[in-house]
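Worksheet: the structure to be examined is printed underneath.
Note that one protein chain of the assembly has been removed; the remaining protein chains are unaltered in position.
Presenting chain A:
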Amino acid sequence: MESFKQNDGNRDELIIQQQREIEKEISDTTPLVSEQLPLTCLWAEYNGDDIFTAKIQDLSTKYKFIRRTRPDGNCFFRAFAYSYLEYLISNSSAYQEFRKLAEESKDKLVQLGFPSFTLEDFHETFMEVIKRVSPDNPGGPSKVQSELHKIFNEQGYSDYVVVYLRLITSGKLQEEADFYQNFIEGDFTIEEFRHQEVEPMYKESDHIHIIALCTALGAGVRVEYLDRGEGGTVKAHDFPEGTEPRIYLIYRPGHYDILYPN
């Protein structure tokens, strides 16, 4: 038993090493959240490919800017949090409502069985971030906006926000397990799925994550899908269906960035 596949250990090491090099390259070249960029900067990525050129053209009739997030597996959560807080900065009543919801979310998660000791730490940081981007803070919206940008590029804060959103997502899946179980592929139980695909950092998000998070926070998201598909136009999908979107994201296979409508 000990002797089969002797080289496995070495190969694993090489894979891990290579993965780390890729991660380092990404983190050296891509900030956690970028500045706003003109949407048309996407053209450069597709070298005049006809399908994509047409689709980006189509998209640019609806959106002016894009804000990139680092492709580290946390992009959906980071983009969601950034974009939603950005919306809340300019919407005081929605901000207050969300702040209350966020405040109360901790007790709910403790009830659902997360270890309160560590949960409290994540929650505290999450609340601190929310408070630092209050529309009522001195300096006005532009000052708060730049504070938001700064916070989200500080790994410590940025990642804690991601963790907390993952926990909220996981909590929602557990809370409505009967419903969400229907959307899980394979033999995973909802419990396994949460622990394996939702709670750990760097795990990519799927529709089920998006639906659970949007529902838990009452925040509508529109996702524009930019892929090789037929039709020349970009397809959009709203989560949860029929809700007015507050957050606009662009999805290219494997990655989410933030969009800014005209």
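Criterion: a residue touches a chain if its C-beta (ideal position, glycine included) is under 8 Å from a C-beta of that chain, and two chains touch if they have at least 3 such contacts; residues count from 1.
One rule holds for everything that comes next: contacts and distances are computed from a predicted model.
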| item | value |
| --- | --- |
| Chain left out of the displayed complex - its UniProt protein name, from "superoxide dismutase", "ZYRO0B15246p", "Ras-related protein RABA1f" or "Ubiquitin-conjugating enzyme E2 R2 isoform X1" | "Ubiquitin-conjugating enzyme E2 R2 isoform X1" |
| Hidden-chain contact residue, picked from the options A:Phe52, A:Phe114 or A:Phe239 | A:Phe114 |
| Which residue of A:Asp49, A:Glu103 or A:Glu154 touches the chain not shown here | A:Glu154 |
| Residue of A:Asp28, A:Asp50 or A:Glu104 in touch with the missing chain, whole complex considered | A:Asp28 |
| Touching residues (missing chain, whole complex) on chain A | 1-2, 8-10, 12-13, 16, 19-20, 23-24, 27-28, 31, 72, 114-115, 117-119, 121-122, 150, 153-157, 159-160, 163, 167, 188-189, 191-192, 195-197, 199-203 |
